[in-house]
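What you see is the complex with one protein chain gone and the rest in place.
A and B are the chain letters, set down in written order, and residue numbers restart from 1 in every chain.
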Amino acid sequence: MTLGTLITRNLRRHLSRVSLTAFGIATVILAFNLIVTTVRAWYAGVEASVPNRLIVRHAASLSIHLPLAYRDRLASMEGVTGVTYANWFGGVYRDAKGFFPQFAIDPASFLDLHAEVLVTSDERQAFLSDRRGCLIGRRLAAQYGWKVGDVIPLKGTLYPGDWEFVVRGIYRGSEASSDETWMLIRWDHMNEHRQQLDPDRAGTVGWYVLRIADPARAGFIARSVDGAFANSTAETRTETEQAFQMGFVAMSGAIIGALKVLAIALNAITLLVLANTLVMAVRERTRELAVLRTLGFRSSHLVTLVIGEALFIAGLGAALGMALTVPANHLYASFVAAKLGNLFPHLDLHPSVLVLSASVTLCIAVCASTIPITAVLRAKVAQDLRHIG
Amino acid sequence: MALLWSYSIRNVWVRSSTTVSTIVGLALVSLVLLAVLMMGTGLNKALIESGSADNILLLRKGATTEIASGIYRDQAYVIRSLPGIAQTADGKPLAIPELVVLVSLAKHGADTPVNVTVRGTQPDAFALRHQIRLTQGRQWQPGTTEIVIGAHIAKRFLPNGTGSHLRIGAREWLVVGILDAQGTAFDSEIWGDADQLMAAYGRESYSSLTLRLSKSDAFQQIDGAIGTDTRLLLQVKRERDYYREKSVTIATFIRLLGLTVTSIFAVGAMLGGTMTMYGAVASRIGEIGMLRALGFTRRNILTVFLFESVLLGALAGLLAIGGGVALQFITLSTMNWSTFSELAFRLTLTPASVLIALCFAIGISLLGGLPPAWRAARITVTSALRAPGR
Partner (left out) sequence: MDQPAIEFRRVSKSYFRGEQEVPILHDFSLSVPAGTFLAIMGPSGSGKTTILNLIAGLDRPDRGSIHAAGLTVSTQRDADLARWRARHIGFVFQFYNLIPVLTAAENVELPLLLSKLAKRERSKHVQAALGLVGLGDRMQHYPRQLSGGQEQRVGIARAIVSDPTILLADEPTGNLDRDSAEAVMGLLTRLHQQLKKTILMVTHDPRAAGYAQDILHFDKGRGVTDDARHVDHA
């Protein structure tokens, strides 16, 4: 027998209370994991961005385009090793719920700059030789069951009309954080259409992407780009891809903030639940703990007993919570996908989320023990034996 | 029976630390639910109430937002001549073509800029949207680069209010007034002269056209007239529906996340309540035996313990509502994912959500208290007297 035996036996004494507590903690951890996963999904774009890419856009707003003529000037600037450009296409598949991002791009230069978009050379060739062609991400293809050769009809919102695109390839992301829900169509095809219907706005691009040789000089290059176009008809704002993505995150800052507050509140609940159980357990064992003291057990032994019990319950709850997280996250992600389409493509459970919640729970277990431990340390043995003869 | 009620109340009062933590825990959970409801109401207020029932919004076919839409001057002219449109005091049709653009503004005290909606319009826009009135300064003079800004914009971006300058497009604009749109989306907008804004952006077309119906059932008439005119190629929407569609994504997200989290919490809180009440029963076995010996029935005991649960739940609910009252002072601003522009909304407490939160707290506590109360009711006098008790 060891102190551990005593801890486990004590736990078995109130099996229903211990399991209720563990279940309670499990539910809280489950909620915590889902929230952290959601917050992570928000930052997914930031994580996927590459440090050697800059985004150049109109200084006033993303909704205002830049002239195509900027391309050659950008390409000739010092430190820039590649230029490509893109437009937000904003088409709708079937109904508004079928949302996925579509970009009108310049095929060769885009694939050259975005090394994380992996296609076979056959697929690349097929895309380059078909103006109505498109590339779609693996995840998107799986979601709608699209295969190479399928025709995808879209209703244009920014570029009115009924469009049809032929799938010429399905790309994979080279990193886990790469977004595999894009649909890439050809800018030249879109622009042709625009020249007929909306000649005012033809020949403009939503934003440029620059590749730079040295990420350390990003700030300098961004300033010189913006300087070159200052006081022209379309002034630019240049920032790293990361900062650009961060801007999107920051705009939803309030909701992320609320989620973070919620995650902290959750930990407070775990603390309450666990402390409550431990206090009950210690209170009803006041006399036994006093007896242990008469046997020569020191404060450190009793503290071990309490912390051991706390860690065990918290560990049980954490394990249960994580086991529940796997199916629950799956369910949650498919719910979100059903209701919101691909707005949150990165709602996958990441191991780091589990590691985070596990370590937070263990810290909380130790914190929760402090309340009963102070009671144990303050205890007066003679009184607790409850026998003044 | 009155004695038993006060017995319950005193027991809740006496079991201090465990009771407090249970109540606080349940209150936190109820507060999360309440906050979700309040966010939903706030969003509704900001977006759906932005639209007036008798207003109609015209967009280019296929466009889902004003930003993505375009209406040419000649189209606007055709529409203004249609029958079924309400008139202004001086007899002009109340149908206003507007240009809507986004500008990046840096939040006061933060360096990441956000997108703000700028609406180029006419002074008659105030007649079109009743909920809006000027609280400071004056309207812009048509034909000048003067603007009025929404209350929320003033608070977050332009703390100096009227007299400030702002660069929009290729021009400097002077803020001459601040408008109050009563929490609707217009509080997050900047208004100015349509022609000046067009010039600043080198645009020749409007974005959208909003008109007021002369009477509610004129909708069919106008919809029909626009649908058959091949020059127009426009879609006709009630303003309310337009704003409702814009709020769908973000409202769905908040509801989805909120309800997922709340339902998980509900289970946890119920377990917590069960545990506390089991503890309460266990520590009072002797008392329960005594009460039974005195002749109180099982039903009495069951009622007493259930009443105690309800009491805990009610206290937690009240605490949550107190938290909700405090949350009312919070204004959240976020990106509206449908338009990519800044949208501010205030957490709004309604009697319905107060009632829901209270019922939730009591219901959860009652459900959690049921098994322990059942156990308490089944305690017999003899087993109670045998139990080791202090």
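The working rule: a contact is a pair of C-beta atoms (placed from the backbone, for glycine too) under 8 Å apart; a residue touches a chain by one contact, two chains touch by 3 or more.
What you see is a predicted model; the values in this text were computed from it and never measured.
Shown chains touched by the undisplayed chain in the intact complex: A. Across the entire complex, the residue among A:43, A:146 or A:297 in touch with the chain not shown is A:297.
Although one chain is not drawn, its touching partners on chain A can still be listed: residues 1-3, 5-6, 9-10, 12-13, 287-288, 291-301, 380-382, 385, 387-389.
What we mean here is this: only the chains that are shown with their structure count from here on.
The centroid of the Cα atoms in chain A and the matching centroid in chain B are 25 Å apart. Chain A meets chain B in the complex at residues 16-17, 20-21, 23-25, 27-28, 30-31, 34-35, 38, 59-64, 90, 92, 96, 155-158, 160-161, 198, 200, 233, 237, 246-248, 250-255, 258-259, 262, 265, 268-269, 272-273, 275-277, 279-280, 284, 328, 332, 335-336, 339-340, 343, 386. Those residues of chain B whose C-beta lies close enough to touch chain A in the complex are 17-18, 21-22, 24-25, 28-29, 32, 35, 60-65, 67-68, 70, 101-104, 110, 112-115, 168-170, 201-202, 204-205, 245, 248-249, 252-254, 256-257, 260-261, 264-265, 267-268, 271-272, 274-276, 278-279, 283, 332-335, 337, 340, 342, 390.
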